[in-house]
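A protein chain is absent from this complex, but the other protein chains hold their places.
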Amino acid sequence: MVDLRVKIGRITLKNPVMPASGTFSEGLARVFSFDHLGAVVTKTITAELRGGNPTPRVAEVGQGMLNSIGIPSKGVLNFIDHIMPEYQRFSAPLVVSVSAPTAESFAEIVRQLNIPGIAAIEANISCPNIEEDGKAFAMRAKSTAAVVDQLRKATALPLWVKLTPNTGDVGVVARAAQDSGADALVVANTILAMSIDTETFRPRLGSIMGGYSGPAIKPIILRMVYQCAQIVDIPIIGCGGITTTEDAVEYLLAGATAVQVGTATFVRPNAMLDVVEGLTRFCERKNIDRVSELTGAVRDRGMHVDKLEALP
Amino acid sequence: MVDLRVKIGRITLKNPVMPASGTFSEGLARVFSFDHLGAVVTKTITAELRGGNPTPRVAEVGQGMLNSIGIPSKGVLNFIDHIMPEYQRFSAPLVVSVSAPTAESFAEIVRQLNIPGIAAIEANISCPNIEEDGKAFAMRAKSTAAVVDQLRKATALPLWVKLTPNTGDVGVVARAAQDSGADALVVANTILAMSIDTETFRPRLGSIMGGYSGPAIKPIILRMVYQCAQIVDIPIIGCGGITTTEDAVEYLLAGATAVQVGTATFVRPNAMLDVVEGLTRFCERKNIDRVSELTGAVRDRGMHVDKLEALP
Amino acid sequence: MLSTPAVNADENEPIRAAAAFDVADTQALVTSNAAVNAEYFHLTLAAAGLAMTAKAGQFFNIACPATDKDLPYLRRPMSVYRVVPAKGEVEFLYKVTGAGTRGLATLRAGDSTAILGPLGNGFGLDPGWKNIVVVGRGVGLATLAPLAEMAAERGIEVTAILSARTRALVMSVQRFIDAGAQVEVITDDDGSSDPDNVERLLVGLIESGRADAFFTCGSNRLMLLLKRVGATFQIPGQVAMEQQMACGLGMCFCCVRNFDSSHGPEQRRVCLDGPVFPLSEALSW
Partner (left out) sequence: MLSTPAVNADENEPIRAAAAFDVADTQALVTSNAAVNAEYFHLTLAAAGLAMTAKAGQFFNIACPATDKDLPYLRRPMSVYRVVPAKGEVEFLYKVTGAGTRGLATLRAGDSTAILGPLGNGFGLDPGWKNIVVVGRGVGLATLAPLAEMAAERGIEVTAILSARTRALVMSVQRFIDAGAQVEVITDDDGSSDPDNVERLLVGLIESGRADAFFTCGSNRLMLLLKRVGATFQIPGQVAMEQQMACGLGMCFCCVRNFDSSHGPEQRRVCLDGPVFPLSEALSW
């Protein structure tokens, strides 16, 4: 029997498969039991009430989609009173994704979540930092360090920091998050993208630009996971385009300890279950006892990138 | 009859369609005549001799591909003596793509190309700048300004600067290139990505990471063209995943004046011709007299991105 | 929007009951998939289990096959057109409009595709109602058709006002007739579909006591008309709405629309809180 357990800091997950924030809700419990998942991750919540972005909020593009949901939120109390209970009946640890427009308000919402029943905090720092001309915290090491530092002081819960791929140097941002006290990294959020309807000449999203997700972004995020794994020691949770068991394995090999499945769940609601079962079969076929042995097992020794050669 | 001509700085192209550097060679003249193209763009050449990267150099990923060709180059003289003549028999203006590991050597190679028969220089500054720990020039505004400034002094030819998408803020890099004297921008090069063979556990590219191109990257590069178009006044040449007429139109609407077709030519060798013909038919159907009217014609007025809403 | 809305709570299983799985992703075998006219296809799938519990107004999120030209990625929401538990069949009536439905149209008997459902709340019939008026147009008829049998089963009289550009394009007429409905076909080409005429028809039905409730789908113009007339004469109503979707399960918040509610305007998810909404709360789309 293959051991699927993985450790993310001080919590142990029964398997490395969990949903990506915002692509999942208690509604999926109508299809299967969350007891099968390594963890559950909530849609990002904010302190203030938000309506989210104008419609259309979704556009299909090739083997992926653009979304501009934004973060419709009914606030922390609504979450604690109405949403948390939905998850309590499952054994999977509850990870609460939070966001805020300033480092201070970020710390504030995390303080409100120092309550029983929450296994970890996932800080979605891919959102605009209004104190820095709206650039996402995670776009720069400095603003990342600033917010993670405050979050670390605000909570004793395991702190997962979710990075944005919309940066030129994800490695330094990752190091900054680790050095400021992150227990794990989630790599990564959606890639800023756009699509235009050539018949109407109008952007296909109500907010013009949106986040690109799905299989199409996998090679990019996988590269970022690989780069981060060279730089940080804390566990990395890979997230980007994972649809099949092989996708999950690819992320583990690149250095991830666990994976999040997002958009794939929209196309195959049972995708997460399939990956959990697939990982067991894959490890059996490869005579691997523990799925954790796959983490960072990419056979890249002796290979190198020639600095002199142009890379994109 | 639709007028397909577009102006890139002081040169006028008979139509807005040209190949992307490195995805094209005189070999394609075995399939159709380059007289049909708005311009031809050479594979990037360097002053020094280079062998390129180890194999495998290509990996198919979804609706796109990874490449790690690097820049095999036989130097400038070989180019002038053996490659340039191949293009002279065609009417399409010749754009020579160049690269170098330092700003000084960049200027040097451009000086060697101040010869008749070259219509414009395309500076591929997506390559590693060995004076700055191998980060590509185009990843930062400062190093971009430095190299473009030297290039501007080194040549009187129209100077096109090709940006990398592997940066957190393509807009400021674009502005830096314009302010340092670029006549046009090519947006953009490939996106750094990776793929791992889950059977062998080995990276699928000999140099581990490589450049992602093809339809899958279109929404990302299109967004960058749109962002750059808000910031610069010089013409933008869109390049990323363009396969069909609609793809080209989408880029023009987002703010591009012309487009480059790359990977699509590998899959449909006549893709560029199809786009040229398709643009005429599209404009006829839409009662548009000049294709140049499409540039920046996206109907985004009244729409805006809510700063408070999280975007990736 | 975590609890389902007031709309016909009887018909609709509240999310809270989710512990019991009430939605399934079923790999369904294609029994037939034939063009019914220049624009529409009729798809019949062999399915069992939860799919057989689908009610009028509910929908499935359907996987659409790739073709040479199209590689649809997301699923496509389609109302259940008919369910025949006895035969283990579920049917859909769809209009070929783009990548996904072009892909669906390539399905042949013997192929199979995945359908997630039943999704959404579905129409509700108040035990007190004796006569209802169903007003539909275009694709909307696919959504409204099963309501004919559902009403018949409960001994409710149905008047169906079916609208289209031309007579040739009106669908499901026979289906409504077979279900015992009074059918009025109105078309653009003979002008009978224009608002004033439809309003006249409605008022007539109301005055003759044959309109305890309105049901509509497929036309914003008709929805607004029914809403106004319904408000004037205090006739309740339900409208099935559409919005672009990804998950169909209430997870992604792609499919929101704005609605009037007692406590001011609010956003609701069409896939979860709908697709059927009270006419009185629906807003123009």
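Annotations for the structure displayed:
The letters A, B and C name the chains in turn, as written, and every chain counts its residues from 1.
The definition used in the following text is that a residue touches a chain if its C-beta (ideal position, glycine included) is under 8 Å from a C-beta of that chain, and two chains touch if they have at least 3 such contacts.
In this text the structure is predicted, and so the values were computed from the model without any measurement.
The chain not shown here makes contact, within the complete complex, with B, C.
Of B:16, B:38 or B:62, it is B:62 that touches the chain left out of the display.
Of the listed positions B:31, B:77 or B:115, the one in contact with the omitted chain in the full complex is B:31. Chain C residues in contact with the hidden partner, per the touch definition given at the top, are 65-68, 71. Against the chain not displayed here, chain B makes contact via residues 22-32, 43, 51-52, 55-58, 60, 62-65, 67, 69, 72, 82-83, 86, 89, 214, 263, 265-270.
The definition used in the following text is that only the chains that are shown with their structure count from here on.
Between chain A and chain C, the least number of touch steps comes to 1.
With centres computed from Cα atoms alone, the innermost chain of the structure is A.
Two chains share more touching C-beta pairs than any other pair, namely A-B. Averaging C-alpha coordinates per chain places the centre of chain A 36 Å away from that of chain C.
We define each chain's centre as the mean of its Cα atoms; on that basis chain B and chain C are separated by 48 Å.
Between chain A and chain B, the centres computed from C-alpha atoms are 32 Å apart. With touch defined as above, residues shared between interfaces to two or more other chains in chain C number as follows: 71. Under the contact definition stated at the top, the residues of chain B that touch 2 or more other chains are 63.
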